[in-house]
Structures are given as C-alpha cells and as structure tokens.
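Here is the structure we will look at.
Apart from one protein chain that is not included, each protein chain of the complex appears where it belongs.
Per-chain residue numbering starts at 1, and chain names A, B and C are given in the order in which the chains are listed.
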Amino acid sequence: MSDELRVTVWNEYRHEHNSPTVRAVYPEGIHSTIADGLRSYGYQVRTATLDQPEHGLPADILDATDVLIWWGHMAHDQVDDAIVERVHQRVLGGMGLIVLHSGHFSKIFKRLMGTTCDLKWREGNDHERLWVIAPGHPIADGLGETIEIEHEEMYGEHFDIPAPETLVFISWFNGGEVFRSGCCYTRGAGKIFYFRPGHESYPTYYHPDVQRVMANAVRWAAPVAGPSRIFGNRQPLEQG
Amino acid sequence: MSDELRVTVWNEYRHEHNSPTVRAVYPEGIHSTIADGLRSYGYQVRTATLDQPEHGLPADILDATDVLIWWGHMAHDQVDDAIVERVHQRVLGGMGLIVLHSGHFSKIFKRLMGTTCDLKWREGNDHERLWVIAPGHPIADGLGETIEIEHEEMYGEHFDIPAPETLVFISWFNGGEVFRSGCCYTRGAGKIFYFRPGHESYPTYYHPDVQRVMANAVRWAAPVAGPSRIFGNRQPLEQG
Amino acid sequence: MSDELRVTVWNEYRHEHNSPTVRAVYPEGIHSTIADGLRSYGYQVRTATLDQPEHGLPADILDATDVLIWWGHMAHDQVDDAIVERVHQRVLGGMGLIVLHSGHFSKIFKRLMGTTCDLKWREGNDHERLWVIAPGHPIADGLGETIEIEHEEMYGEHFDIPAPETLVFISWFNGGEVFRSGCCYTRGAGKIFYFRPGHESYPTYYHPDVQRVMANAVRWAAPVAGPSRIFGNRQPLEQG
Partner (left out) sequence: MSDELRVTVWNEYRHEHNSPTVRAVYPEGIHSTIADGLRSYGYQVRTATLDQPEHGLPADILDATDVLIWWGHMAHDQVDDAIVERVHQRVLGGMGLIVLHSGHFSKIFKRLMGTTCDLKWREGNDHERLWVIAPGHPIADGLGETIEIEHEEMYGEHFDIPAPETLVFISWFNGGEVFRSGCCYTRGAGKIFYFRPGHESYPTYYHPDVQRVMANAVRWAAPVAGPSRIFGNRQPLEQG
C-alpha cells in the first residue's frame, strides 16, 4: 500500500535563497532532499513552496495529498490565513500532517495545538541523541535504540504543546537539555506527527534514520476510510 | 484552601432576556444560579456577562480570577477577539477554565482545542444519565455512580474534540446516543474542564450533583505555583 | 502486507460442548467462526483451544503468531500459569493481542492491565449500539458511525481497567448503560485491543462489522520491527 500514498512536501524555501551556508547543504531546497528520501520508500511525492500561487497548495493538490509535510521558519507570518484554514479543514477531514523542526511555530501547528508551541533553543552545534521511548510504535520501525545527530540546533523544554497522545522520541542534548522530539496527535480524523530534527544549516535530512522516521510517519499518518463525521440536529435512532 | 479560590462565572445572558421560558427557569440569569451554587462551597464568586464593558473581563478581573466558568450559546461570534486572546493567554498561564454545555462552540474553547468542537444535538426532552468513568478523580468526589437528569437536550457523538487527557463522565441518552460529557485537558499551565449538561430551558444548574461537579472542577482546575515557563535562546547549563 | 500476517485464534471451547444453545450458534466453535471471518481478509489463521496440549500454544506456535486472539469465559482458572507467563512475555516482546468479550476476566488480560477488570453485566437481550469515537483510527476503517447488534449481553461501567490509550468505541445499551467497548493499549513492544461484543449465545461473530473490527485490529496490533529493548548495567555513551 505504501507505494500508493501521495505525499506533498511543503517548504518555505527562503533560507536556501538567502544563505550560502544553507544553499551549500540543500542546493535544491530542503523540500527536494526530503522528497528524495521519501521517494526511496516508494511514495508518490510532490513539493510545494511559499512563493508559488496559493503557496503551492490549491484545493486540487490537497485533494491529491494523503500526507502533508511542513517545513517553515522565517516566514511563518507570510502564510495566508485562508491557506491555513484550508489545510486545517483537510487535517480534520483525515489528511495526515508531519510538522518538522521550526515548523513548531507555523500557523497551522499552533492552530491545531491551541498553545503557543514555544520552546528553548540554541544554535551551538549540540550533539542530539533521540531515544526511542515507544519501541513498538510504527514510527520506530527499523530503528535502533537511538538516532545520533552529531551537529544540530538545540531545542529544550519547556515545549508548550498539549501532552502528546504518544511520545515516540525524547532528545538528549549534550548542553544539558531534553526535548519531546517525536509527538503524535489526532485532531478530527487526521493524524499529526511533530518531529524535531532539521535545522537548515545541518545535513540532517540526509540522515538515513531521519529519512526512515519521516517515511514511517507518512504511513502512520495516512488517512483511514473511517465513518463520516456527522454533526447537527438528529432524530432519535431506532432501537433494534 | 477552597474558600480562598476566586471564581468568575461568565454568561452570555441573552436567552434570559429573549425567552420567557428561560427567564422562568433562571430569572436572575444562568450565571447567578451557577454562582449561588459555587458560593455554597465557600468560593469567592463574581459574575461577568457579554454586554458589560470588555464583556466583564478586563485585565484586573482576570488578575483576580483563579478559575473562569463559561456559558454561551447564541452570541459566540459577538465575543471580541481581543478578549478571547486575553483569556487564552491567561489559561496558558495557569488560570483554570470550565466550559459548560453550548460553550463547546465558544471561540475560546475552539481555540484551545484546535478542532471544530461540533457534535450532534436534539431538543427533545431526553433523559440523560452521566456515568462516572473515573471514580478516583477529584471531580467525582462525593458523587454516586451516575448523575440523573430527567430532562435535557441531547448531545451525541461524534464530538470533534481532541481525546481528553482524562474522561470523567460518559452520558447515556434514552434516544440512543452516548457523549463524552466530562473532559479534562491541560493547555500550557492551565487546566480545562468541559462539562456537558446545562441547556438554558431546563433547571439543570439547580441540580445538587451538577453543582457539586462544578465545585469539584473549580478545585481541580485551580492554578498551581509551578515553575515559570521560560522560552527562547539559552546558553548551556552548568553540569554539576 | 495483511495477507502475510499470521493470526492464532484461541478459544476456551467449553460452552460449545456443554450447551446446545451455544452449539446451535457456533457448531464448529467460536474460534472457527472468528477464524473464517479473518481468513476472508487474507490473513493466515490457525486456531488453538484450552484442552489441547499446552492449550494449543507451544512456543513454536507463538513463534509463528503475529497476533493472538483470545476468547474465554467459564474456565479462566484452568489456564496454566506457565502458559499465561509465556503469552505475557510474547506480548511484551511485540506480539499483538486481541481480547474479546468475557476474556476481560482472563488471566492474561488481568496481568497486562494490573486491575481487576471487573464490570457490570446482564444477560437480557439488550440492544447494543457501538459508537465510533475515534473515526480516524485504523480500527474504524470501513465502518459507519455505529455498529448495531440487536441482541447482546450487556456490559456496563464501571469497567475496572486503566484508561485506554485510545478509546475507539463506546457502547450504548437500551437498558441504560454505557461501556468503553473498544480499548487500545501498549505494553512493552506489544499492542493490545479489548473488544467487548461476543456473548456465546448470540451470533455476534458472524456480524460483518464485528468481523471487520477484528480484521482491522489484527493489522493495527501487528508487530513492528522496532529497536531491541536493552536493559541492565550500561557504560556511558560516546557523545559525538
């Protein structure tokens, strides 16, 4: 089934233009690297970016998207509220959503969480070790006990999110912090996974384990053909 | 400690003016009946309503509020976004919030939940029986196995909310529906309790068990003097 | 993938011998009917019963079992503690477990839950309506809003279980009760699903929706190739 899943990778795509450092790491953009990783797992992957019309997310693209991946950082406030609303409705309707790294401050993630989604951070070449806390969870498939990322930006608690329904990873940073770095949620009929790693100036999205987590998360977050969600004024049901 | 807790009961206070039926049940307004019930438990209680300046919720009132209770229905969209934002920030900062009945569609509840908060309903004189699912929870203190409400509006699943952190009550309706009718959440440092009963045309808020649940919920939702939530750029910590 | 999953359906298989009523409903045993339903979904299914050597669950059978389904009622105490221990270890190691109906009182379920697993009950031809509470969950795939079972034994709250990690179904009974009737848990690397319906004297396991739930639950509970769970005395890790 996985080869039929349709993934759209959304990237703000600004750092790559503004920063030679970032461009050196992701010459085709973060979205391209993520997309390549997912294609190697057999998914149908397309990309979309902020500066495209409707941010690359018109209704027909979302109609053809099972799981949306979101990377943004410096231009969260340039994402149009109408597009945020559109994505929000899709998630509640069943589309999966994977929010990466600095996407914690995206409008869509804050809207879905209901909190500030704020956190501590440090750009300082920390070593990050993600411990798998939920070894039987589908997102941990194929992993070892830890994911080692030699150079990353630190994110630390307190992370202002609702308690995850399932906590898959906890990160350890050598500077002294911990972080809930793999967080599963359900909102409406949709599944959401927040995954911490991926600062724009480090080659994190080339890391095989990081690619594997995203591929696993796509499968986990894929829509389910569950019951229609029916609301409003209703007559009593027949009782057998 | 309970007698020191400061509660503000907010009511839209429109049905009582528009409908002789509702006025006959709650001649001083729903807020007055709820407030009287809470005072009998020793809390310091004030009330606030939609048509007061700043909806009765200026900053100094919220400064003096440990737990806010919210009843609204027909005028949700008349609640000013700036006041919603103010209440949102207070909840994240630790103020308790108890959302009653049709308050499921209030701006503040939808913002905190991140979902539509939609549901099924029927005005038809259903019998509601709330089963206590979490008998060891503080909100169940002093209750029997069920709360019986002879005449109530029906609310039925699917209720579009995040899965509660603790589900205290499930309602049974004789028309054939069930409903998650007592739902606990944490958002930021604040605790939120959604409690289903309380249609404006029934004397539900005079029911001793309903009053007891609200009194228990106030104590449960009271702020805790926990750590400040510190965010932003941070240097590494000393490591002992 | 589903056609490769290996399921073992365990049945106490006593009622079918002792009661003409039950035998009339399940002439080949409850396990055979459940197995037939699962085979129609493409799984590799075998059965095992209490009176077989090692209750039909020797190590090599469990080695070849991805998901174990458990139906028991009148002979829970005749299940050998060594077999319970064996199944317990397998579940913690990743084998899925689906516990049906009166299996709530089985040794294995009580051991995994840590509670009495007691409940209310009534053999009285109740109408049961299971409401889907988690419409985006894989176990709800292909279902409508409710599952209607015209004649069933009633189980009512309080059900003495840990709060489910995900609550998929809540049952409504026309006699006035509710029940958490589809409950997901993780223990160790294993997933557990408790599913309420299935009294021995009613044809519940021929019901297409009930079969579908069991088939969905098998896929949900299937083992994941996650990290080995490593315990004991450990040296410090290299830090990058």
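Convention: a contact is a pair of C-beta atoms (placed from the backbone, for glycine too) under 8 Å apart; a residue touches a chain by one contact, two chains touch by 3 or more.
Nothing here was measured: the structure is a model prediction, and the numbers come from that model.
Shown as candidates are C:F169, C:Y185, C:Y205 or C:W220; the residue that touches the absent chain is C:Y185.
Among C:R6, C:R23, C:H151 or C:R229, only C:R229 touches the chain that is left out of the view. Note on the undisplayed chain: of the listed residues C:L119, C:L167, C:C183 or C:V224, the one touching it is C:L119. Although one chain is not shown, part of chain B still touches it, namely residues 1, 94, 127, 129, 132, 134-138, 140-146, 148, 150-151, 165-166, 174, 186, 188-191, 223-230, 237, 239-240. Residue positions on chain C in contact with the hidden chain: 92, 111-116, 118-122, 124, 154, 156, 158, 160, 162-163, 165, 175-177, 185-188, 227, 229-239, in rising order. Even with one chain removed from view, chain A keeps its contact list with that chain: residues 129, 131-135, 145, 156-158, 163, 166-167, 170-172, 174, 176-178, 180.
Going forward, only the chains that are shown with their structure count from here on.
Averaged C-alpha coordinates give centres for chain B and chain C that are 37 Å from one another. Listed for chain C are residues 129, 132, 134-135, 145, 166, 174, each touching two or more other chains.
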